[in-house]
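A single protein chain has been omitted; all remaining protein chains appear in their positions.
By letter and in written order, the chains are A, B and C; residue numbering begins at 1 in each of them.
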Amino acid sequence: MRFAFTDEQQELARVTREILTRECPPTAVRKAWTDDHLPAWSALTAAGIVNMTAPERFGGAGANELDLALVLEEAGRAALPGPLAAHTAVAIPLVAETCDDATCDRLLGGLLVVQLEGMPFVESAHRARTILVEKHGELHAIDPRDATIEMQRSVDRARKLATVTSRKTTLLSSDREALRRAHDRAAFAAAAELTGLARAMIERTVEYVTIRKQFGRAVGSFQAVKHMLAEAHVAVELARPCVHRAAYALAHREPDAPRDVSLAKALASDAAHLAAKTALQCHGAIGYSFEYDLHLWMKRAWALAAAHGSAADHRTRLAHLLLGEAHV
Amino acid sequence: MRFAFTDEQQELARVTREILTRECPPTAVRKAWTDDHLPAWSALTAAGIVNMTAPERFGGAGANELDLALVLEEAGRAALPGPLAAHTAVAIPLVAETCDDATCDRLLGGLLVVQLEGMPFVESAHRARTILVEKHGELHAIDPRDATIEMQRSVDRARKLATVTSRKTTLLSSDREALRRAHDRAAFAAAAELTGLARAMIERTVEYVTIRKQFGRAVGSFQAVKHMLAEAHVAVELARPCVHRAAYALAHREPDAPRDVSLAKALASDAAHLAAKTALQCHGAIGYSFEYDLHLWMKRAWALAAAHGSAADHRTRLAHLLLGEAHV
Amino acid sequence: MDLRFTDEEEQFRAEARAWLRAHAPRDLGSTGTREGWDAHVAWEKQLYAAGYAVVAWPRAFGGRDASITEWLIFEEEYYLAGAPPRVTQNGIFLLAPALFEYGTDEQKARLLPKMAAAETLWAQGWSEPGAGSDLAAVSSTARRVDGGWILSGQKTWSTRGIFCHALHGLFRSDPSAPRHKGLTYFLVPLDAPGVRVRGFARLDGDLDFAEVFFDDVLVSDRDVLGQPGDGWRVAMATTGSERGLTLRSPGRFLASASRLIDLYRRTPDPRVADEVVRAWMDARAYELLTLQAVTKLVDGAALGASSSVHKLAWSELDVRLHEAALALLGPHAELDDGAWIKGWQFALAGPIYAGTNEIQKNVIAERLLGLPKEEK
Partner (left out) sequence: MDLRFTDEEEQFRAEARAWLRAHAPRDLGSTGTREGWDAHVAWEKQLYAAGYAVVAWPRAFGGRDASITEWLIFEEEYYLAGAPPRVTQNGIFLLAPALFEYGTDEQKARLLPKMAAAETLWAQGWSEPGAGSDLAAVSSTARRVDGGWILSGQKTWSTRGIFCHALHGLFRSDPSAPRHKGLTYFLVPLDAPGVRVRGFARLDGDLDFAEVFFDDVLVSDRDVLGQPGDGWRVAMATTGSERGLTLRSPGRFLASASRLIDLYRRTPDPRVADEVVRAWMDARAYELLTLQAVTKLVDGAALGASSSVHKLAWSELDVRLHEAALALLGPHAELDDGAWIKGWQFALAGPIYAGTNEIQKNVIAERLLGLPKEEK
C-alpha cells in the first residue's frame, strides 16, 4: 500500500508549475479575459504535456490519470485558461479508446474539445480542429468549419464558451462505457483543477492577511480569520486525497471508479466554494475589486464547481450507489 | 401594526419566571430525573397558568397562544419538566373546541395529556386523568385505568414518556380541522419552549466563559468563542419573532397558520440545537460532565427539537405549501 | 399584538403599489456608466416628483411625513415592483440621519431638499486604504486655517461615487487626540479645487467604486457636520440609523425569495427544494425581526447594538438565497447574462461592507451578550 505519486509524476508537476509561473501569471489570465489569448499553451505542448495522454505511437506518452492529477492541480493553481482538461484529460483518451488507428491518426494531431451530455457549452470550440459531441449515447465528431459556433459569455471571461450546432456530424463510436468514463474523467479533471484553485486562493489570502494591518495588528492574527482559513484548509486537505484516489481508480479502471470520482468532485467543488468565500471575506473590500486578482480564481472556481456535475449532482449519484433501492 | 406582547402578557411571563426561579431551579429538574417529581405544578396551577386556556366557564381564563407564548418560553428557560405544553397548550383547547359542555365539564377538571399521530410516546400519561389520543383522524379519550401504560426511558429522564394502549376508548370528535390545529399548537408550544431553552443555554454559557480563564484571560474574550456565541444568539433572535408570529396566527386562526407554525418550529429546533452544541463546545469538558447542569437543558432541547415535527419535517411541509405542484 | 395595518396604511400601500407598478423602470444599465447613471438619476427625480423619494422625511425637506410603518410598506412595494437600486442611497439613508441629528438648520435647509430631489448626489467618504474594519484609523487630515479647513488624503471604496456631486466623510482634525476623538465630519463638494475622483470596478466588472483624492482642498466651516472633533459620534448616527441600513428593507429579500420560488417552479429540482424553502424562511424571519424592531422604535426604544443582528441576518440570507438560485441554474449559472449571477456577486459584498460580519459578531458578543473585550 503506497498512496503517493511517483517521483516522475511529482517532477512533471514541478515542470508544469515552472512553465505556468513563467507563462501564466495573473496578467496572462487577465489578458485571456479581453483577448483571444491562450497562455502557456505552446510551452505546455513543447513539454509534452498537452498530448501526454495520447498513445506513444500517436505522439503522446500514454499517460493516465495518475500522471495527470498533479498537472491539472497546477493548472488550477495558475487559473490556466483554455481546454487542457477537455483536450488532454477527456478527449484524447476518449478518441484513443474508441477509434481505430486511422481515425486516431487523423484526430489526435489537432486540438480536440468535447461536449458531453448535460453540459450546455463547449470551451474553446472556436479553436478546435475537431469538436467531439455526445448525443444519445453516441460519440460524434464535428468539423468546426461545418458548425455554427455561438460564443457565450461566462462570468469567468477567460473561459471561452460557445454553443455548437452542426448538421454534419460523423459517428465515431457507440461505446457507452467509454462515454461514461469520459464523464468521469471530465469530473475528475475539474476536481483536480478545483483543488488547485482552492489552494491558490488560500495561499494568496494567507499572504494578504499577514501583511494587511487593522487595529494595529495583522488581520491574520485575529482568531476569526485564522479559523476561517483553517476550515478552508481542512476542506481542501480532505478533498485532495479523494481526487488522487479517483485518479487511481480511473487509471486502473476500477469498477468503483464512479463512486470515487463522485466523492472527489463533490468534495473538491465544496472545498473550492468554501475557499473562494473565505478568501473574499478575509480580504475584505480589496478582494471585491476587479483590479485585484482574486476574482480570476474565484470565478473559475464557481464555474468548475458547477461543471461536469455539481456537488449535489455527485452526491445524488453516490446516494444511488450507496443506498440503492432504499433511496427513494 | 404592533408586533409586541401586551403588558398583561409580559406580566404573566414575569410571574411565571418568578414561580419557576423559586420552584424549578436545576436541583428540582434533577430531582425529576430520579423521582416522579413534578416541580412548580401546584404553584403554576394556583397562579391560574395550568388551566389558563380553558374557557372561563370551565375555570380557565380563555387564554390563547399569544397569552401562552412567553409562558412557554419561560417553561423552556427553566427546563420545566412535565406536561404543561401538552395539557395547557394542546389538550385543553382541543377539548374546548370539539366537545360539548358536559364533556368539557367532565374532562377540563383534571390533567389531560395527548398523543397525536406521528408521536410514538405520551408524556406524563401515568399522571393524567384523561389521555386524549388521535387515531385515523378521530379524537378519542382513554381512561388511564383502562390502559396499559408502559414507561419508556428518554435521554432526558425528566421527560416521563410512555406508550399507551387501551382497548376501551371513547370517541370525542372527528373534527379533522381541530386535530390539525392541535398538531400546530403542539409544534408551536415546542418551538416556544425551545427558544427558552436556547436562551438559557446561551446565558449560562456567557456566564461561564466570562469567569473561566485559560491562557491568562477569560475564555469568553477569545474571538472564536465570541463568534460561536454570537451566531447562536442570532439564530435565536431570528427564531423568536417567528414563534411570536405563529402565536398570532394560531390565536387569530389565520389560514396561513400552518406556514407560520412550520417556520417557527423549524427555526426554533435548529436554533436550540445550535445553542446546545455551542454551549457544550464553549464550556469544554465541564459541560460534558453529568454533575454540571448544562445537560439538563441540552437533552430537553434534543428531545423537543425532534418532537412534533423536526426542522426537516416542517421544512418539508413548507416546501409543499410554498412550492406546491412543482415540488416533486 | 396587532399585525393589521390601519386603513390609512393600506390606502398608502395601494397608492404606492399602483404608482410603482405603473412607473418602475427595468434595466437602466450599469450605474458605472454615464448613461446608466443618468437613467438612474432620472428615475430618482421621477420618484421625487411623485412624492416617493423620501417618504419618511418632513414635508419641508421633500418628504411626506410618513410613519416608520409606512416607510416599511413603501420599501416592500418598491422591491416587489422590481424597481432599480437607489443611487441616492448614500445621501438619503447614510448622510440624512446624521444631518437630521447633528445638522444646523441652515445645513438642513440647504442640503436636504436637493438630496431628496436628486439634484445633489452624495458619495460616502469613510474607508481609506488603511482604514477598513478599523474605521477609526482614518488618516486623511483636516487642517484648521483661517475661515475653514484644508483637507488632504485619500478615501476609497466609495460605492457609486464616480458621478456624485459631494462627499460626506471622516477626516482627522486633531492628530494629537485619541483615535476616536480627533475626527471631524465634513461635507465636501466634489468640484472643489484639489479633489480628484477615480472610478474603479467591483467584482462583477462594473465601474461602481470611486477613490477620491484630496490635495489641499479648502472647505468652509459650514461644511462641518456636528462639532469639530465629534466626527465619530456623527458617523455612528449614520450606522445606527433605523431607516438606513439597519432596517435594510425586508421587502428586498422577500422579493428575491419570491423570484427564487418562481425560478424553482420553472426549473424544479427536488434536491434544491430545501434550500429554496430555507431562503424563504430566512427572508420571512428577517421580515418579522424587522417588524418587531419597528414596534420597539415606535415605542421609543433605540435599537443600538442589536442592529448588528439585523446586519448578519440580511447579509447571510442574501448570499444563501443566491446560492440556491445558482444551484437551480446548474451549469447555466456561470453565464454572465442574468440577474442571478449579478445578484450573487452583489450579495457577496453584503458580509463585507457596512462593517464586516466579523466586526458585527464582535459587537453582538461584547455589547449584547456582555462578553469581555479582547485585551490589547
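Here is the rule we go by: a contact is a pair of C-beta atoms (placed from the backbone, for glycine too) under 8 Å apart; a residue touches a chain by one contact, two chains touch by 3 or more.
Not measured: the values here are computed from a predicted model.
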Missing-chain contact among A:Ala125, A:Leu267 or A:Ala303 belongs to A:Leu267
Which listed residue, A:Thr21, A:Thr45 or A:Thr210, touches the chain dropped from view?
A:Thr210
So which bits of chain A touch the chain we can't see?
1-6, 66, 202, 206, 209-210, 217-218, 220-223, 225-227, 229-231, 233-234, 237-239, 241-242, 244-245, 247-248, 263, 266-267, 312, 315, 318-319, 322-324, 326-328
Omitted-chain footprint on chain B covers residues 118-121, 152-157, 159, 161, 213-215, 219, 222, 224-225, 277, 280-281, 284-285, 288-291, 295, 302-303, 306-307, 310, 312-313, 316
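By definition in this document, only the chains that are shown with their structure count from here on.
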Where the centres are mean C-alpha positions, what is the separation of chain A from chain C, in Å?
39
Contacts with two or more other chains occur in chain A at residues 222, 224
Junction residues of chain C, two or more chains touched:
358, 361
